[in-house]
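We show some of the complex, not the whole, and keep each chain where it was.
Chain IDs A and B follow the sequence of writing; residue 1 opens each chain.
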Amino acid sequence: MADLVVNSSTNEQILDITGQIQDELENRHHSGSGALAVNLLHTTAGLTMADLDPGTDQDFLDFLRAITPDIQWRHPHDPSHTPSHLLSSLIGTTLTIPFAGGRLQLGTWQRIILVELDGPRERRIAVAGLGS
Amino acid sequence: MADLVVNSSTNEQILDITGQIQDELENRHHSGSGALAVNLLHTTAGLTMADLDPGTDQDFLDFLRAITPDIQWRHPHDPSHTPSHLLSSLIGTTLTIPFAGGRLQLGTWQRIILVELDGPRERRIAVAGLGS
């Protein structure tokens, strides 16, 4: 079911997947305009856009840790990774990115990032090409 | 204008609407691939993905309450529900979910959730089917 597979190498990590999503667009031979709908098929990681100047990846992970309240979680399975589920829901796992002329329409500094919150793991991604 | 209607039963609640969105996909007879674009037509509730192991629904509501700052809100209409507006904007109300062969492309543990923050209410959802 997955169209792309990405492997994280540490417990918490920002992965730049812009190149893989752009390659996926090229493999589908969309020459006109449209959008790619992307869903990260997991509940302990997220998908969003980011500036990736040096340090901002760790800054974003620091930010996420800092906003996570120190609460007694009810989730009985493994409370230690409950925040990774909740941050995944807050960040979201879906993105729809316009394209034109075979190129993703991104800003100069925009990178598509996978926010790994419970790695290292293999992460699977579904992609639908919409348009011509 | 709404394609789906969901009723919440308490003031704050996580509703699993995966089945209703999958039914909506089937009613539209998409046999190929594409995506469903979904918008929850409200400003005091959100739409996202989540793991729904027992307790994680209440954990997410606890998380949202805990990150909400204790501020004197300016919104004059009814300051008591201002946080529900702001959390709705932070979580978001739109999702676009790829499908293939008539099935939503979701991870094993991914559920589509409606985050009710000002219920109980009737909640209306617009859905657009994109693709073949």
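FYI, contacts are C-beta pairs under 8 Å (C-beta built on N, C-alpha and C of every residue); 3 or more make two chains touch, one makes a residue touch a chain.
Keep in mind that what you see is a predicted model, and the values were worked out from it rather than measured.
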{"item": "Full count of same-sequence chains in the assembly - 2 placed in this view", "value": "3"}
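Note that in this section only the chains that are shown with their structure count from here on.
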{"item": "Chain centre separation in whole Å, for chain B relative to chain A (CA means)", "value": "19"}
{"item": "Chain A - residues contacting chain B, complex", "value": "1, 37-44, 67-69, 71, 73-77, 82-83, 85-86, 88-90, 92-94, 96, 124, 126-130"}
{"item": "Residue ranges of chain B touching chain A (in the complex, touch as defined)", "value": "33-35, 37, 48-51, 53-56, 58-60, 62-63, 66-67, 90-92, 95-100, 105-110, 113, 130-131"}
